[in-house]
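Of the protein chains in this complex, one is absent; all others appear in place.
Chains: A, B and C, in written order; residue numbering restarts at 1 for each.
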Amino acid sequence: MNGTIEAPTIEYALLAPMLVVFGAAIVGVLVEAFAPRYLRSAIHLPLTLLSLAGAFALAVWQALKGVPTKPAAMGAVAVDGPALFIWGTILVLAFVSVLLIKDEEHFVGSAAALPGSAEEEQSLVERAAHTEVYPLLLFAVGGMLLFPAANDLLVAFVALEVMSLPLYLLCGLARRRRLLSQEAAVKYFLLGAFSSAFFLYGTALLYGYAGSVDLAKINLALGSVGGQDTLLYIGAAMLGVGLLFKIGAAPFQAWKPDVYQGSPTPITALMASGTLVAAFGALLRVFWVGLGGLDWDWRPVFYGVAILTMVVGAILAITQTDIKRMLAYSSIAHGGFLLVGVIATGSAAQNTAALSGLLFYLVAYGFTTVGAFAVVTMVRDAGGEAWHLSRWAGLGKRSPLLAGTFAFFLLAFAGIPLTSGFFGKYAVFQAAVSGGALPLVIVGVVASAVAAFFYVRVIVLMFFSDPAADGPSVVLPSRGTAAVVGIAALATVVLGVFPQPLLDLAHSAAQSLFVR
Amino acid sequence: MELYVPILVLAVLAAGFAVFSVGIAPFTGPKRWNRAKLDAYECGIEPTPQPVGGGRFPLKYMITAMLFIVFDIEIIFLYPWAVAFDRLGVFGLVEMVLFIVTVLVAYAYVWRRRGLDWD
Amino acid sequence: MEPAEIIQHSGGAIGAAWLMIALPLVGAAILLLGGRRTDRFGHLLGVLMAVASFAVAALSFVQLLGLAPGERRRGIELYDFVPGLAKVGLLVDPLSISFCLLITGVGSLIHIYSIGYMAHDPNRRRFFAYLNLFVAAMLLLVLADNYVALFVGWEGVGLASYLLIGFWQHKPSAATAAKKAFIVNRVGDFGLLIGLFTIFATFHTLAFNDVFANASKASSGTLTAIGLLLLVGACGKSAQLPLQSWLLDAMEGPTPVSALIHAATMVTAGVYLIVRSGPIYQGAETAQLVVTIVGVATLLAGAIIGTAKDDIKKALAGSTMSQIGYMVLAAGIGPAGYAFAIAHLITHGFFKADMFLGAGSVMHAMNDEVDMRKYGALRKVMPVTFATFAIGYLAIIGFPLLSGYFTKDGIIETVMEHNAVLGWLAVLGAGITGFYMSRLVFMTFFGAKRWEPTAHPHESPAVMTWPLVILSVGAIGLGAFLVLGNRFMTFLAPAVGAPEEMPSFHPFSLTGLATLALVAVGAVFAWFRYGAAEVPAVAPRGSFLTTFARRDLYGDALNEALFMRPGQWLTRLAVFFDNRGVDGLVNGLAAGIGGTSGRLRRIQTGFVRSYALSIFLGAAILAGAWLVVGNL
């Protein structure tokens, strides 16, 4: 009972972007507590945007100052090149998504009020609003930042939950189609909790195997511990379940269409971009760093998962009649394309190529998908957003600019040259080919072709079908939405025409690979 | 062993007093009957008829219950800290203050949003 | 003489050649994104951008002239598009700079003219935005140093053309015409695209420099295939047979558009493509032969169509087809014809734009009436328009010493040396040109007044007439300037090569005299039919030939039979399958995928427990697979 425990060193400067976001979230809660109702959103919006921008600036500053070569906070968090790149991506995408949230009344005024009840009427009359959306979103973004940087499995688990829990709530807050929204929240929550239990059990088994949850130590143990391979394999598989669930890889994809459809569209946009980026970052770190020595074992498994994911995503997208479900399946298929890059490991140079390809793809896809969902928010009829595809018929004749932009996003999803999507696929597939995964790339190309068929079908529907007489109207976008669509379209064009700067950036971020 | 003798004596005394008090009461006290004495004890409130199987309780208790769970379990971290706080030094203190402040923020939110109001 | 090497360049106006594209592009972006806020100065900004672009082009030209002839092919590297696969850069050489000067010069004049022409249109700003967009795309097309960027420009001008033809969307005919142009161009673009794929498959690159350097190593079969596919693209864009039908309908667009896009510049993109791809064609004689045949056929067809149209713009459109036919014909001959093809292209750009704008000026004065049978005797009312139009007219029929005389006769002479049959057909075409152009002029400016009672013709404002005057100056002198002393051929030689022996100019060769005689016969015949005689207000029924010509030689009927009907059958087939419940998929494979999809999506039951089951089973499979793989 004597002697002091040495205080751990924590590199606050390195963690600053995350701390800023979490700090702003906590301040946001205080605003909710103490600010009068009419002032809340006026405070929240600048607070949220400023904190995201500030965190981004800090991340950039960190990257300029030099990328650290050792994990921070006693090995718990690794702020390395890829992590900084992913942080930047998530922060920008979150910033854009917030602009979308700000814009329209996507969120219910009083979540506790029964749909159609007098209580709800009352909340509408009072123009009540759940401004908690902003702090919740900041907490989720904070979790997204921590997840891909987590260098031990406990931190990863906590980050996973910090990221997911606010999202479960946000899913259930749609103003329109409350039943669908609540259903989405319940489904996402139950399945998310279920899958994170798998992740935790995997963590427990790996802890049993290696005696530590630190990724570097687990990797060291791979060579030295013998005779407990069953623990290791099952543990790795369980970890995989938790991570693949968040990505939406088959056979863990079932939640994605339902949740994407039911959630408020801005939240869907955030999930489809930010969460996917964060989850891929974490998957890469866990499997490349923690289980890097085991790649001969996990690669065939991921091989199968990638094929299944691409096929399921592309084929099921074809018969969708709901625009948001269609985009959800498209997101599943893109998850599959990205998994192709995860498998393309090998020499250090090969890893760098694969990683930089993945990073580029994530940025490109993130922007395009946020833009696509932003367009979805603008096409409305009496019941809210018009989700059914038949309602989109002839949109090109009524609002050619909007339909043209959406068509452009779809072409980017399909990977047509001169859009950002092309270079994403190109970079990832090229890395996969040089990594010896040619069959996988062939499946990928075929799946892209199948998916392209559906995207083109939507374009044809928009431009060459006659509009319905009582078709949906396109609301005049507010500045926020217009900015989102504009930014997304610009990013899609610029990355399609001038991909080199970002490819270079991704390459230099990937150069050092993940620290150990 | 010597160390525990006083405790043992105290325990015996306490137990003896309890047994003695309860045992002597029926013989010494007055015996006047009324309905209220036979009813179940509910803090002085008149008992309400309950459906079979316990029935359902109003949702308003749920929020209280949830708040209890959260704040109760957060405090788990105070125990390890309390045990080793002198060895953790200033760093431990600062971290714990940060932790408590964060919990207090949540508490403030609940309080301001009337989560603590009974009705 | 072989083309010169491309030299990497930086600095000076040529180094800033990208500005030529960027300036109008920025203009278009500002006008389109700025919305109504830019209404007040939109047209001025559009003009400014076009003129600025011209200034850059002119400075580049001057800088290029300052270099030794062998060093006049300057490559400008912009950036690596795909590392190791495609670099994007510009190629400033005598060929592309000629086009740049034409596009920005004539383009600027037409921008200025449009200020007056579109003065009362509420959407004038949008019009200028599209015009700027067009200029940028067209410049990209000609400045690109590789086929990818060329294709981007190619699609860009197609888009601008589509938007501008359909500019008056409220007119159903304009919307239909825009759609038609779009679809017919898709056929051409498809050919071009396959051609580009073939080039890439053969040479593993799409950069001009590398493709042309290796062209001689490819088999002539491959080169022929590539040449024919590129020709399909050229036919679509340049309205050559059999993809000509869209051009006549495209006259639904505002007249400045017809002048700029459908006369002076965009429709000549096909000629540019063929000339630029010279090294490919020179290894493929069959392809060259097909090019010349297409050219001759189109020049005759266009001329015949021109004779029968009463709509002044459609008559001019027929003439455009015909003149481009001449250029294609010359381009098909090889280095001997390239200089004349491009020279004619440039002079044609001037005199045809001049006449189109003149026609616009007439329409402007006549309440947008286009039927020439309702014109007549306008020369006194609109003296400036008449004078400039007459110069354009004399230039196109090849009146001695005017522009057309030098460039068109140059083509005819060259073709005659190459192949006498084609040559005489070209002479015949010139004769018909003399007839229909005279008919047009006599019906419009001479004879009796056949005006509608509401018409009060007047001369157009100065902002419209000055461009006419400038263009007509070009129509007078440019031909002589370019052709005499083989000035243009020498200038162009480093870019496209030149024949071993420079042609010498004979003022009164046999061919030249024959041409002049035929043209004179045509003009005199037209005078008696339309100048001296009464022109009926309603077109007489006419012979079978007239009907044939009026119906655009049944081009539409042919298209309908060749493309539309099969397309419709395909659609019906698809609908048939659709009705059979296979989700509107066209062929068996897709139907199979669709069916699979339809069945598979039932797995998504909506029950959260079945999703959990899939996760649970997935976890079991994953763990099982891991154990199996790990213990192998």
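Simple rule for what comes next: a residue touches a chain if its C-beta (ideal position, glycine included) is under 8 Å from a C-beta of that chain, and two chains touch if they have at least 3 such contacts.
Going forward, contacts and distances are computed from a predicted model.
A.B. asks: Unshown chain, UniProt name, "NADH-quinone oxidoreductase subunit K", "Sugar ABC transporter permease", "Sarcosine oxidase subunit alpha" or "phosphoenolpyruvate--glycerone phosphotransferase"?
C.D. replies: "NADH-quinone oxidoreductase subunit K"
A.B. asks: Looking at the whole complex, which visible chains does the left-out chain touch?
C.D. replies: Across the whole assembly, the hidden chain touches A, B, C.
A.B. asks: Determine which one of A:Q261, A:T405 or A:S448 touches the chain that has been left out.
C.D. replies: Counting the whole complex, the residue in contact with the absent chain is A:Q261.
A.B. asks: Who touches the missing chain here, A:F22, A:F107, A:F147 or A:F194?
C.D. replies: A:F194
A.B. asks: Of the residues A:L19, A:A33, A:A129 or A:L154, which one touches the chain left out of the display?
C.D. replies: In the complete complex, the chain left out is touched by residue A:L154.
A.B. asks: Looking at the full complex, which residue from A:I5, A:L39, A:M74 or A:L114 touches the chain that isn't shown here?
C.D. replies: A:L114
A.B. asks: Using the touch rule from the top, list residues of subunit B that touch the missing partner.
C.D. replies: The list for subunit B reads 59, 62, 66, 69-70, 72-74, 76-77, 80.
A.B. asks: Mind listing the subunit A residues that contact the chain we can't see here?
C.D. replies: 111-112, 114-115, 154, 157-158, 161, 165, 168-169, 172, 178-180, 182-187, 189-190, 193-194, 197, 200-201, 203-205, 207-208, 211-213, 257-258, 261-262
A.B. asks: Could you pull out which residues of subunit C are in touch with the chain that's been left out?
C.D. replies: Residues 601-602, 604-609, 612-613, 616 of subunit C touch the chain that is not shown.
To be clear about the criterion, only the chains that are shown with their structure count from here on.
A.B. asks: Hey, how far is the Cα centre of subunit B from the one of subunit C, in Å?
C.D. replies: Spacing between the chain centres: roughly 88 Å.
A.B. asks: Roughly how far is subunit A from subunit C, centre to centre by C-alpha average, rounded to an integer in Å?
C.D. replies: 46
A.B. asks: Using the touch definition from the top, list the residues of subunit C that touch subunit A in their complex.
C.D. replies: Residue list for subunit C touching subunit A: 79-83, 152, 583-584, 590, 593-594, 596-598, 600-601, 603-604, 606, 608, 610-612, 614-615, 617-619, 621-623, 625-627, 629-631.
A.B. asks: Show which residues of subunit B lie in contact with subunit A when the two form their complex.
C.D. replies: 84, 87-92, 102, 105-106, 108-109, 111-113
A.B. asks: Would you mind writing out the residues of subunit A in touch with subunit C in their complex?
C.D. replies: Going through subunit A, the ones touching subunit C are 186-187, 190-191, 194-195, 198, 229-230, 232-234, 236-238, 240-241, 245, 250-252, 254-255, 257-258, 297-298, 300-301, 304-305, 312, 315-320, 418, 423, 426, 450, 453, 457, 497-500, 503.
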